[in-house]
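The structure is given below, and queries will be raised subsequently.
The other protein chains are all here in position, but one chain of the complex has been omitted.
Should a chain be cited, it is by its letter among A and B, assigned in written order, with residues numbered from 1 in that chain.
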Amino acid sequence: MSSLHGLPEARARFVRGWFTENPTYVQLLGMCPTLAVTSTLPAAVTMAVATGVVLLCSNIITSLISRQLQPHLRILVYTLTIATFVTIVDRLLAAFAPAMSRQLGPYVPLIIVNCIIISRAEACASRQNLGTAVADALGQSGGFLLGLSSLGIVRELLGSGSLWGLPVLPENYPGMLIFVLPAGAFLTLGSLSGALNAIRMREKGTQ
Amino acid sequence: MFNPILSFLRQSWLVLGLASGLSAALAGVDFALRDRIAGNSQQRLETAVLDVVPDGASSTPVTIAGVTMYRVTDDSAAVCGWATPADGRGFQDRIRLMVGLSKDGSHVTGLTVLESNETPGLGDRIQQPQFRDQFVGQSTEHPFARVKPGESAPAPVDAITGATISSQAVITAVNSQIALIRQELAAQLDPSAESQP
Partner (left out) sequence: MLDLLLIGLSAALINNFVLSYFMGICPFLGVSRRLDSAFGMGAAVTFVMTISGGLTFLLQQYALIPLGLQILQYVAFIFVIAGTVQFVELYVQRFFEPLYRAFGVYLPMITTNCAVLGVCLLVWSKSYNTLAQALTFSFFGGVGFTLAIVIMAGLRESIDFADVPAPFRGTPIALFVAAILSMAFAGFAGMGSQ
């Protein structure tokens, strides 16, 4: 009964997370990793996947137990759950991808304070059933992956002329250093979200 | 009917159960991965040490005059060189290096960058062999000096164009580390070397 009832809701949430409620471009959540680790595509994708795993685990636990708890206990349980899963993801990265773990540095533990996770726990997982919470986590992670990798692609391509470490632009392309630097992160995100706004406005105008 | 005591008990057990579950998960991960993670950073250091001393096969950490060093031995377990970590302030942040020295500490056998956060494309070119290899084979008798094209010095190093400060930071770090240990190294291996300048 509840699964039949929950199915369209879950699907809608999954799709919304990728596009209409995209965490990066629409909700402007999780800006810290969005700007900090997107100077190359592999780092951006690893970060998005790590955040997605934590979000999924946190949504599952929240959806299973938070209705049993009073509000003041909830926030304690969220924090404990998120910090634990972040530690596990961080240790796994350090053990199996040490170079990537060094490159991401403090930004992996900073997933703990990523607004996406706590806001999804409050806004969705604590009120919905398990299936919907999982779909929501997957949708939001997908949207975050989309946001981070779009920045990663632009910055790596323009900054170093390569994609995923493989050179794609002609060898004499000098590389626009600014895109690898912190300033380039702000510049790229500003341009991309401005461009998206422009597209959205034009669509609205033609309708 | 809503029973406050029952609800309170259920909540406490739920929080306790969850906390123990999560702690067990953490303990499990720590137990399973601790050695592997320690091994990873150990291996990275070892690779850097063997990278800066040619013919090195294995290394042991030792402390000489309060400085951490790595004694590098070759296939036949004879000492073939030394490696020592050096660090200095770069353009952005700390730069950590590994310097390789010959058996008697008389010349540099290699230099590698362990950690740096210099500007991509400019300062981070200190990691490229074109810059690092300038140190290799030079005598440690005189401190290294940054030179412009056409200038000369006893131990010249060309700075990277556009990254004078990063280059100078590497030179300073190498010089001060060598100054710390050169005397002790020479003395330890050959007492007669002490009298030489």
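Criterion: a contact is a pair of C-beta atoms (placed from the backbone, for glycine too) under 8 Å apart; a residue touches a chain by one contact, two chains touch by 3 or more.
Here the structure is a predicted model, which means the values were calculated and not measured.
Q: I'd like to know which visible chains would be in contact with the absent chain if the whole complex were considered.
A: Those shown chains that the absent chain touches are A, B.
Q: Just name the one of A:Ser58, A:Thr84 or A:Gln128 that touches the chain not displayed here.
A: Of the candidates A:Ser58, A:Thr84 or A:Gln128, A:Thr84 is in touch with the missing chain.
Q: For a quick check of understanding: of B:Leu26, B:Leu45 or B:Leu114, which residue touches the chain that isn't displayed?
A: B:Leu26
Q: If you put the missing chain back, which residues of chain B would it touch?
A: Interface residues of chain B facing the absent chain: 26-27, 29-30, 34, 88-94, 119, 165, 168-169, 172.
Q: Touching the absent chain: which residues on chain A qualify?
A: So the residues of chain A touching the unseen chain are 28-29, 31-32, 35-36, 79-80, 83-84, 86-87, 90-91, 105-106, 109-110, 112-113, 115, 118, 178, 181-187, 189-191, 193-195, 197-198, 201.
In this text, only the chains that are shown with their structure count from here on.
Q: Averaging only over C-alpha atoms, locate the centres of chain A and chain B and give their separation in whole Å.
A: Chain centroid spacing, chain A to chain B, equals 34 Å.
Q: Under the stated contact criterion, what part of chain A meets chain B in this complex?
A: By the definition above, chain A touches chain B via 39, 61, 65, 68-70, 73, 76-77, 80-81, 84, 87-88, 91-92, 94-95, 98, 159-160, 175, 177, 180-181.
Q: Write out the stretch or stretches of chain B touching chain A in their complex.
A: Touching chain A from chain B are residues 10-11, 14-15, 18-19, 22, 25-26, 29-30, 33, 36-37, 40-41, 44, 119-122.
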